[in-house]
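Removed from the display is one protein chain of the complex; every other protein chain stays in position.
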Amino acid sequence: MDKATARVEAFSDGVFAIAITLLILEIRIPELHGAAGNQQLLVALLELWPSLVAFLFSFFVILVMWMNHHEFLLWVRTCDYPFLFANGLVLLMVTFVPFPTAVLARYLGTDAGRAAAAFYCATFFCTSLAFGVLFYSVAQRRRLVRDEVPDEAIARVRRAYAIGRVVYAASIALAFWSAMAGLVLCASLWVLWTRLCYASRDAEGSGAARSAA
Amino acid sequence: MDKATARVEAFSDGVFAIAITLLILEIRIPELHGAAGNQQLLVALLELWPSLVAFLFSFFVILVMWMNHHEFLLWVRTCDYPFLFANGLVLLMVTFVPFPTAVLARYLGTDAGRAAAAFYCATFFCTSLAFGVLFYSVAQRRRLVRDEVPDEAIARVRRAYAIGRVVYAASIALAFWSAMAGLVLCASLWVLWTRLCYASRDAEGSGAARSAA
Amino acid sequence: MDKATARVEAFSDGVFAIAITLLILEIRIPELHGAAGNQQLLVALLELWPSLVAFLFSFFVILVMWMNHHEFLLWVRTCDYPFLFANGLVLLMVTFVPFPTAVLARYLGTDAGRAAAAFYCATFFCTSLAFGVLFYSVAQRRRLVRDEVPDEAIARVRRAYAIGRVVYAASIALAFWSAMAGLVLCASLWVLWTRLCYASRDAEGSGAARSAA
Partner (left out) sequence: MDKATARVEAFSDGVFAIAITLLILEIRIPELHGAAGNQQLLVALLELWPSLVAFLFSFFVILVMWMNHHEFLLWVRTCDYPFLFANGLVLLMVTFVPFPTAVLARYLGTDAGRAAAAFYCATFFCTSLAFGVLFYSVAQRRRLVRDEVPDEAIARVRRAYAIGRVVYAASIALAFWSAMAGLVLCASLWVLWTRLCYASRDAEGSGAARSAA
């Protein structure tokens, strides 16, 4: 493995791991007044459902993004500045996720719920643009792609990314009509991302499992 | 070592390390008013005992979870999507821990203490379910288990996990009767988890200690 | 690779990754009062532009700092205490960045905007001093420099660092006259840092891309 790529992976993994863990900081503990008892606390915890929905949603979105990033980097032969900046753009969006998550947690279920959902969906539209730039920086005329990655795999992923951009854009519009409908459309893309088999998977999964540490 | 497993370990380690370090953010510094002196500050620090109990408790719980996760992954030969999602479920619960910890710190010692303790115990019940799914994703018909792991070890761990689920469920009920009793029962499981010898330990511990960096 | 250097890289990468991810915590979600609707939320989000400018600015500054640090460490043959402390000084400045970022986000666009921008530029002046100390600890009489790094590369980087210090100092003065002018001058240095080719890059980039995990 190219050493420079290893450090990019390590740095990116760190950013993904931190962003996914910071999400919990956005769930504020309920503040009960006076001599509130056990029942009031349980009710107050249940009333946090928008925070929990936002937390779960964002957790799995970042997890799926990490998996895709992880597999995509297995394609990369070496790294140069355009690739590093494109990767930085993806990480920028990853670190940004806790903010729209907090906005969604705060305003889902209020009169401003549709704007919050649209803002949330818009974040993932921008994320899909960032992934598109990363893809372009690596796969354009196979600049940095390993030899063993077949052209069909590249074409398949390019197509999936293009579809993703359109669906994310549609989910923004949909969220302005119904917050939940927008979020559900946004979520439906997870299925796409987890089905996306980057070709190099098989080659690697079948590798020997001998300890080499 | 399988490369894909290495990155899952690195990502998981990152999440564990961050979650365990974020716990301290939940201890708020005491706010003294007027011309408070040294004595008042010491008293105010002592009055933080519920926060300290919650901090210590959660710290060691995450530490033990990390040790178990760490040793369990030594069993894993390769990784696929079901395993990655099951691992994501465990990490979801790990990142969630700071929230019930903050609730416990805030409400232990108040009239809502039993609800806070039950919520805290319920978190670990869910965590034990997540570990169960991870176990299933790896050990079901030895799908991803390394050849050198004996069947008895798998059976022993499966049994321990089943017991754990029952005890965590009991600790929730118990906490509704007495907050401290529930927490103590919950804590008693640490003994179980630290006694749980995943078979591959011996093989590895006896390995040569030659520098291979 | 020297093992001690590997751990310094890992620790430094961790600090960079965390500092870059913490930036988002400084963007506070807008607090709307009464029965605010979707329109008010969108307006409130747009009014966060100073926070977004500060977030984007600091994100890319830390990213560029990471790239430079990363490439600079490829020069280092081994490590000793002076180097570890000099590296600690750089990390100190990296972890400090979220604070001036928050100050800038809060006061850019207010009457105190020029002081906030000057404080922000002053942070990067101190950062450039810290990088200067790190450079000195490694390159002074080639103390810890690998044999394959040519003298010209060292001279080129030394010159770039010297220019950087002067420009950062100038940006502080400029910010007192115009906040935006100071920030733009500060930003112009990015071009310098991303053009700075540490000589060992080529040698490494051309390395074989065989998997060696």
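Chains here go by letter, A, B and C, matching the order in which they are written, and residues are numbered from 1 within each.
Following the convention adopted for this analysis, contacts are C-beta pairs under 8 Å (C-beta built on N, C-alpha and C of every residue); 3 or more make two chains touch, one makes a residue touch a chain.
Note that the structure is predicted; figures quoted are calculated from it, not measured.
Enquirer: Specify the residue from the set C:I18, C:L45 or C:L73 that touches the hidden chain.
Expert: For the chain that is not drawn, the touching residue is C:I18.
Enquirer: Using the touch definition from the top, which of C:A10, C:L46, C:V166 or C:V184 touches the missing chain?
Expert: From the options C:A10, C:L46, C:V166 or C:V184, the contact with the absent chain belongs to C:A10.
Enquirer: Out of C:A102, C:C121, C:V138 or C:L183, which touches the unshown chain?
Expert: Checking the options C:A102, C:C121, C:V138 or C:L183, the one contacting the hidden chain is C:A102.
Enquirer: Residues of chain C in contact with the chain that isn't shown?
Expert: Residues 1-4, 7, 10-11, 14-15, 18-19, 22, 25, 77-81, 84-85, 88, 91-92, 95-96, 98-99, 102-103, 106-107, 110-116, 119, 146, 176, 212 of chain C touch the chain absent from view.
Enquirer: I need the residue numbers on chain B that touch the omitted chain, in ascending order.
Expert: 1, 9-10, 13-14, 16-18, 20-25, 27, 29-30, 32, 35-42, 45, 55-56, 59-60, 63, 66-67, 70, 194, 204-205, 207, 209-213
Going forward, only the chains that are shown with their structure count from here on.
Enquirer: Compute per-chain Cα centres, compare each with the mean of all protein Cα atoms, and return the closest chain.
Expert: Chain nearest the centroid of all protein C-alpha atoms: A.
Enquirer: Express in whole angstrom the distance between the two chain centres, defined as the mean CA positions of chain A and chain C.
Expert: Each chain reduced to its C-alpha mean, chain A and chain C end up 25 Å apart.
Enquirer: In whole angstrom, what separates the CA-based centres of chain B and chain C?
Expert: Distance between chain centres, rounded to whole Å: 35 Å.
Enquirer: Name the residues of chain A that each touch 2 or more other chains.
Expert: Touching at least two other chains: 1, 10, 14, 18, 22, 25, 212.
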